[in-house]
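Since the structure comes first, as structure tokens, the remarks are kept for the end.
One protein chain is absent from this view; the other protein chains keep their places.
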Amino acid sequence: MNYAIQLGLFLQTAVQMGTHILLATSGGIMCEKAGNTNLGIEGMMLIGASVGYWAGYTFCDPVIAVLAAGLAGAAGALIYAVITVTFRGNQVVTGLVLTIFGTGIAGFLGKTISSHFLPATIQNAFAARAIPVLSRIPVLGSAFFTQSVYVYISVLIAVVLYLYLKYTRWGLNLRAVGENPAAADASGINVTLYKYVHILLGGFLAGAGGAYLSLVFVPRWQENITAGAGWIAVAFVIFSTWNPLQAIAASYAFGALKGLAFKCQNLVIFNHKLAISTHLLDMIPYLATIIVLVCITMRKKKENQSPEALGNPYFREER
Amino acid sequence: MIRIVATTELSRRKTTFMRILAVTAALAAAAVIMLCMKLNPLKIYGQIIAGSLGSAYRFRETVNKAIPLTVLSLGIGIAFRMKFWNIGAEGQFFMGAFGASLAAFAFPGIPRPVLLFLMILSSFVFGAFWSLIPAGLKIKFNASETLVTLMLNYVAQLWIGYLQYGPWRDPAANGFPKIAHFTQNAILPKVFGIHIGWIFTLILAFIFYIIFKRTKFGYEIDVLGESEATAHYAGINVPNVLLVTVMLSGGLCGFAGMMQASAIENSLSEQLSGGLGFTAVITTWLAQLNPLLMVLVSFLFSMLIQGGNFLQSAMQIPSSMSQILEGIIIFFVLGSEFFIRYRFVFVKKPKRSPDLPEAAK
Partner (left out) sequence: MPGLSFRSFHKTAGTGRDVRQQPFIPTQHKVPVMETFIELKNISKRFGTVQANEAVSLNIKKGEILALLGENGSGKSTLVNILAGIYSPDSGSIFINGKETFFTSPEDAIKNGIGMVHQHFKLVNVMSALENITLGEKNSFLINKKNITKKITSLENTYGFSIDPDKKIYTMSVSEKQTVEIIKMLYHGAKLLILDEPTAVLTPQETNRLFDVLRRMRQQGCSVVIITHKLNEVMDISDRVSVLRKGKFAGTVLTSETSAPQLAELMVGGDVSLEVIRAQAERSPEPLLTVSRLCVKNENNLPVLDDVSFSLYGGEILGVAGIVGSGQKELCEAIAGLTRADSGSILFDKDELMGMSPLNIKKKGLRMSFIPEDRLGMGLVAGMDITDNVMLKTYDESEGPFVDRSDGKKRAELIVKNYDIATPGVNHIVKKLSGGNIQKVLLGREIEMHPRVLVTAYPFRGLDVGASNTIYAMLNEQKCKGVAVLLIGEDLDVLRALSDRLMVINNGKVMGIVDPRTESKDRIGIMMMGGNT
């Protein structure tokens, strides 16, 4: 096999291994732009993965399956939103509880759903589809243009999110809500509404990200199917400096790293078997995030910082 | 029209009452959900209690879980008091366990009390080291400790995983990836059937209670937690207080890891914590940073966890049920915070006078 084809296949796998991260990270960005740190992404992904799987084999319809997964994630996000926005609860604790709760729900459902298989309709719907013409490009063609529709949509969502934040009025309002909710409120923006909508959308995306694992990637139910992906997403929200386009790059870099880890298990250089531990490689995203975090706080360029009001509940009548 | 207004502080009694009300409401809500799933909530609750307290063995299991949970809470609590949001208890726990294991494997032959002492010391040092990293990054670069500690959790866990699958892999384990067992003298002794950690835990809880309430150090932590500018102004040695507090925090979490590795697991593994580090954040918050309450809250939580395990064997209900219950209870308590701090005010819209000329719309 020539190297171009190998590289293309490697990148193709990288994209596939990063798609659920991309969806969850996009969801996380949406939530944090509204001013709420949501540490419950892992929980919402698990809820989405389990409910999506269940809907998949129950209704045999791919659209319903994904919708169910997203709505389930959004439902988890709703609990979080009610507690942190309306009841002004502590965001960190609530997020952590959501993760525990989500893990519990997924574990509970898991006993029932693990004995089922996904019907062929679902498997076919999410199979890789080549985009005509573009998929013939060497290397990039197979990497980016021969993928499941799930992948295409996830990229679309990230791009749309970026444009939304940068160029639309709603995006501007959202940014204001996350930076200075008092200013947004004084400008007549409904802070509560914006927070709710975007937190729920974030949960929807997280759920859809989880469902990608159970419906497309694996695609079978496994306990702990997310294996900490939700935490990587939390990290990547920061790592991508709250920029959805950078999230795309980060997610696929993560996928590439994972792919590299597999390859490295059986690497032979100069007739020496070199087994780089997957565990050590897995550390890289987390360490990289710390480095990025330090860099952005150091450089003090305000535009790259977290939304100023991140983590604070907003209360108009505070005296 | 309903408006939300910050309320004057409720008395301690009322606050506790609200919290108990919240837990009761949660249990009721969970019961309704269980009924919908054709499960008998009373039976389930009963089995949870029976499963955690019903026999000597089960009681011991509950206490075994409460020990690390409490010590983790103490560690997290001291940092939280200073408004240093240490979410990295998991990581410090693992690194403490690692430190203890290092000592255990390095000196398997020395007398038991000496080895145990070394292991405790080592766990403290490694745990403190792991918490100093985010503290240092915060001091030097003002990096958010919430995120750095969170990330370091996984780095620590992966480090243990690396050891477990790699250099420390036990060749005598028939290909199963695990680390070798500790020698007998690296295992904490038992008192009344439970490992001695329970005594340490109670002593530590008491010590920290006194520290916060009565000592200069506790006062300094409180001032620093409120405002660094004020602490500096008051002549408090801010870097000192910060570092000591953070080291105590990480050290305590590391010590919890040591106890778990030594007494329960008798080894080191990446599954050692079972997510306790995160649960401890919740118990710390629930206990409102009060060390004595932490003992109580951790015990109750441990009952839930142990009861959940028992539920699995006794009623074939997945143990994840206890996680679901945990979630529901905390959601309600979080929500109840609102009613403690705010209240609703009903504002009557003044009636529109009908004979105002331009009122019609």
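Note that the chains take the letters A and B in the order they are written out, and that residue 1 is the start of every chain.
We adopt the following convention: a contact is a pair of C-beta atoms (placed from the backbone, for glycine too) under 8 Å apart; a residue touches a chain by one contact, two chains touch by 3 or more.
Values in this document were obtained by computation on a predicted structure and should not be read as measured data.
J.: Per the definition of touch given earlier, which of A:His20, A:Arg88 or A:Arg175 contacts the omitted chain?
T.: From the options A:His20, A:Arg88 or A:Arg175, the contact with the absent chain belongs to A:Arg175.
J.: Which listed residue, B:Ser227, B:Gln288 or B:Ser313, touches the chain dropped from view?
T.: In the full complex, the listed residue that touches the missing chain is B:Ser227.
J.: Which one touches the absent chain: A:Gln6, A:Thr112 or A:Ser187?
T.: Once the missing chain is taken into account, the touching residue is A:Ser187.
J.: Tell me which stretches of chain B touch the chain missing from the display.
T.: Answer for chain B: residues 1, 3, 5-8, 214-217, 219, 222-223, 226-227, 229-230, 232-237, 347-350, 352-353, 356-359 touch the chain left out.
J.: Residues on chain A that touch the omitted chain in the whole complex?
T.: Chain A touches the missing chain through residues 167-170, 172-173, 175-176, 179-180, 182-190, 302-303, 305, 308, 316-317, 319.
Everything below uses one rule, namely that only the chains that are shown with their structure count from here on.
J.: What's the distance between the Cα centroids of chain A and chain B, rounded to whole Å?
T.: Going by mean C-alpha positions, chain A sits 27 Å from chain B.
J.: Which of the residues in chain B end up touching chain A in this complex?
T.: 3-6, 85, 87, 137, 141-144, 146-148, 150-152, 154-155, 158-159, 161-162, 165-166, 275, 278-279, 281-282, 285, 318-328, 330-331, 334-335, 337-338, 341-342
J.: Which residues, counting only chain A, touch chain B once they are in their complex?
T.: Where chain A meets chain B, its residues are 37, 39, 79, 82-83, 86-90, 92-94, 96-108, 110-111, 228, 231, 234-235, 238, 277, 279-280, 282-283, 286-287, 289-290, 293-294, 297-298, 306, 315, 317-319.
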